[in-house]
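Omission of a single protein chain aside, the complex is shown with its protein chains in their original locations.
Up next, chain A:
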Amino acid sequence: MKNKKLIGFLAVLVVFIIVSFIKDNHVQKKRITENEIPTIGVLQFVSHPALDDIYKGLVDELEKQGFKDGKTAKIVFQNGQADQSKLTSMSQHLLNEKSDVLVGIATPAAQALANQTTEVPIVLGAISDPKSAGLVRDNQKPGGNITGVSDQSPVKAQLDLVKEILPGKKKMGILYSSAEDNSAYQVEKITKEAKKIQFEVKSYAVPSTNEIAQMMQVMAKEVDFVYLPTDNTMANAMQTIVDIANTNKLPIIPSVDSMVEQGGLATVGINQYDLGTQTGKMVASILKKESEPKDTPIYIFETGDTIINQKQADFLGINIPKSILEKATIKGVSKK
């Protein structure tokens, strides 16, 4: 090699690696976090209304618990903007800032953090099933440095709502996409819950949006109402589903609030802001040394906001009990 710049650079790099190796070997075991105020490192996977709301809820709750950013605590926030190649560097940065607790919002962010440390506590925000994401050994007893909040929809509350607003309708059809991993998991879970209260459950899988129209025609003859899990394919094709359901006067119970607005009848959904608040509570409790991740179960919401589409209820001729209307958020204005 004759290029002097190249050799020079190479030499600097090698010397640096060797020197810091010797240094790191020395101080390796001595790493203590000595902050005057606690530091909370947050890694969010991407900006998107739902995830942003979680972060807002987290910051507000921490402030309520006595950890105000810039005063009684330091919140370091990193946003990966869906670029997975940067998540490792960002996790490293958060660790370097001597975070006392780390928060990962959405699965890839949580995985990046989990891969960097087995010591600093990590709280998960919005991961459907931490166990199948390989983040914890068991959702009930995590066992490591990770715990958090799941964004699974409150299935039981949803079914209770169905019982109240659709009395006597027991034949439930679940329409979902066979290409989405999260859907299969939800279908299994809701089927189990529904059978407990003697619902008849039939599931209908479609490979893509193109088959939904035909499938809905079949379903209209076989079921009393349609349940839609949190499923991107279904969310995208909501208009098709609503059109055919309406011609057949078939009520739709989606699992997400936005799908109620688009023509579903009603649901119980988790408010993303509440998800953030719950995450904030867990972080605060760890900071106050009241709990440890290893024996804090993953929090799964059992209830949420009731959302009713009044226009759709009128169209289907369904009378929603007053007791429900009072506590519910009403979408869609009645034509009457």
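As a working rule, a contact is a pair of C-beta atoms (placed from the backbone, for glycine too) under 8 Å apart; a residue touches a chain by one contact, two chains touch by 3 or more; residues count from 1.
Everything that follows uses one rule, which is that contacts and distances are computed from a predicted model.
Novice: Using the UniProt record as the reference, specify the protein name of the hidden chain from among "Deferrochelatase", "Glycosyl transferase", "Branched-chain amino acid ABC transporter permease" or "Aminotransferase".
Specialist: "Branched-chain amino acid ABC transporter permease"
Novice: Looking at A:65, A:88 or A:271, which residue reaches the missing chain?
Specialist: Candidates A:65, A:88 or A:271; residue touching the omitted chain: A:88.
Novice: Considering the whole complex, not just the chains shown, which residues of chain A touch the missing one?
Specialist: Residues 1-3, 5-6, 9-10, 13, 16-17, 20-21, 24-25, 28, 47, 78-90, 92-93, 96, 107-108, 111-112, 114-115, 133-135, 137, 179, 181 of chain A touch the chain absent from view.
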